[in-house]
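Mind having a look at this structure? Questions to follow.
A single protein chain has been omitted; all remaining protein chains appear in their positions.
Every chain is named by a letter (A, B and C) in the order it is written, and numbering of its residues begins at 1.
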């Protein structure tokens, strides 16, 4: 069996300050997204990002953009689904990726549309529950329920990264544990 | 593929003051329903309404009735399911509509019976989670769970309308954004 | 199509004071169970009750036992599943009943075991969400989730009774509305 990590892609959706400022729990969201990006980097999971109309709305939050590797592709988009961003399909095909880990904002809009389109394209989808958010907290649960009914996965980031390591004897376990602790502060 | 908006119908159920006065979160409900009606109008989604025994219980809340287009059909009914209202089936056939977006009151009574009958008639059904309510808040979650198990969809209104637009480059995006902001006040 | 009301049976499980005294929301539970029993009686739904070891633990709460018709069968039992009570199967066969509406206590014990056994016997099962309770409130949601996954139905009592009437023009609607109002006090 080939290494499952080679087929996962962490996709960071629209984590721009222009949107983050409207998210009630933005400080927690930024901390948890930072953790996921660092953990993905540590474990060799492919990472990409999208930005909604960046020429107008600005780039990804600087703290988060510093977490990902320098060569991380960042795709501009006007559509709400990340899969409409020019170049993103090529990132999926080249790596190649068959399962997307989604983080970012907003659950009822871009995350939802990305997940639905990805599943329609036969890609697996997992939302990292602690790394996705929205302006209107009451809109979160219905979208989660609906996506689960459509067979998307929704799991905490730690569940994914501990599963990828599998054991405390994994060579990166020590470094990973440091990330867990830093994100808990 | 034909335009999906032509096959959607927004059905406003029993938004009469006689019922609204018993709904604990009625001010929020009216604001969110107003948003959905305005957004449906902007995007060209067909709209209809029902009223429960209007000769006895009065008409739809004036603020909401002002939101919809003047030629919006309003169907009187005595049954709890909106699909029993005389004329409603014709509205569905003429447009033609194959998926209903339901807003209004009450989730455990008329919304539930309408959704069940519509699914039995092979119509798709989506409850707009922020635009449906009930007197007894503890009755909401069980009905939602049951309808999801029966394969109804339940999604926030924004999820639907952002999906219908698909992109910030949609010609109505600017106007739509104004509606989103007004409903957030 | 034959009258669906003739095939429903409302089964009141172990509503004895010895158990009720340990239920945190017992006053609400008694009021809601009283409503369901009265509504079932009004609409001609068959009613039966079970009592757990009544010779030792006493009879059903007097207020509730006064709600049901005088000839309501009450079955003593030692097993937790109501379907093990002697005579209950006969009540089901004679009426005949193909769908049970369950009210009473406790969700994680007797209600759960009754529902599982009933579904194993190819009976439909609906828990009336506002008419079932338990000592430990944290145990309620997991049992509800599990029973839904097993294809039990869980709905508020009003959802059931408004569905059985179907219309405000039902001959008993006026009397039913009085019950709704009295139970809301």
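Just so we're on the same page, a residue touches a chain if its C-beta (ideal position, glycine included) is under 8 Å from a C-beta of that chain, and two chains touch if they have at least 3 such contacts.
Keep in mind that this is a model prediction, so the values were computed, not measured.
Within the full complex, the chain left out of the display is in contact with A, C. In the complete complex, the hidden chain is touched by one of C:45, C:67, C:143 or C:183, namely C:143.
Checked against the full complex, the candidates C:42, C:79 or C:119 give a single residue touching the omitted chain, namely C:79. Annotation: of A:31, A:136 or A:153, A:153 touches the absent chain (contact as defined above). Residues of chain A that touch the chain left out of the display are 129-130, 144, 148, 151, 153-156, 158-159, 162-163, 165-169, 184.
Contact between chain C and the absent chain runs through residues 52-53, 78-81, 84, 108-109, 112-113, 116, 135-136, 138-139, 142-143, 145-146, 149.
Quick note on the criterion: only the chains that are shown with their structure count from here on.
Chain centres here are Cα means. That of chain A falls 33 Å from that of chain B. Averaging Cα coordinates per chain places chain A and chain C 46 Å apart.
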